[in-house]
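Here it is, the structure in full.
All protein chains of the complex are present and in place, except for one that has been dropped.
Up next, chain A:
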Amino acid sequence: MGAILAVLFAVSVAAAAVNGRMEALTGAVVQSAQQAVALALGLAGVMALWLGLMKVAEEAGLVGLLARAARPLLRRLFPEVPPDHPAMGAMLMNLSANLLGLGNAATPFGLEAMRRLEELKPAPGPASDAQALFCAMNTASLQLVPATVIALRAAAGSRAPAEIIGATLLATSCSIVVAVAAAKGLRRLYPGPPAQGGPADRPPPSPPGGAGGGASPC
């Protein structure tokens, strides 16, 4: 992100020099910074309303209800995780909290799920299939109400800030389907840890550096 910003700043200054717009550029710098704060403050009201409601929902046990409803589905997605293993519970809570848009509240469940999935691995090392799938699902941003975007639209004076809920739900469903399909379909291309649940007496997997070059940017 830092490199991108630096390049953007430099490109802008160069373009302003070529176009003879240096004064306009100076004005834009100051004005944009002020707009950023105004934008964030405009968000505050709707965000507060929404996170307040979500906290109420959480304490009323809605997260737990959602988690129970999702159990059969998760069993099929993660056949290698025993259904009554604590990892399953943590993943359910995480996905339910994400669905409700709890964001920050979802993260602790997610980290707990990763820790429990790690326990299922015979040895530390590359991500297991379950860990990779769980992470990919998390990056697909499945949520019922995109509260932040709605808040932004309201702050910008939209006539119908919430009208994008249905469209967002459709689009994010596509992205989560692709996330699951890709995580399942691509697993053979990336050498993983030794087979899960198997005894540890088999030889260790081939040394790293095989087809797993895709992980380099991280």
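Just so it is clear, a contact is a pair of C-beta atoms (placed from the backbone, for glycine too) under 8 Å apart; a residue touches a chain by one contact, two chains touch by 3 or more; residues count from 1.
Definition applied: contacts and distances are computed from a predicted model.
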Between "Spore maturation protein", "Nitrile hydratase subunit beta", "Stage II sporulation protein M" or "Molybdopterin-binding protein", choose the name on the UniProt record of the chain that's been left out.
-> "Spore maturation protein"
Sole residue of A:A67, A:V81 or A:A183 that reaches the chain not shown, by the stated touch rule = A:A183
Sites on chain A contacted by the missing partner chain, in the whole complex | 1, 4-5, 8-9, 11-16, 18-19, 21, 24-25, 27-29, 31-33, 35-37, 39-41, 43-62, 104, 107, 110-111, 114-115, 117-118, 124-127, 129, 131-136, 138-141, 143-146, 148-150, 152-153, 155-179, 182-183, 186-187, 189-192, 208, 212, 214-215, 217-218
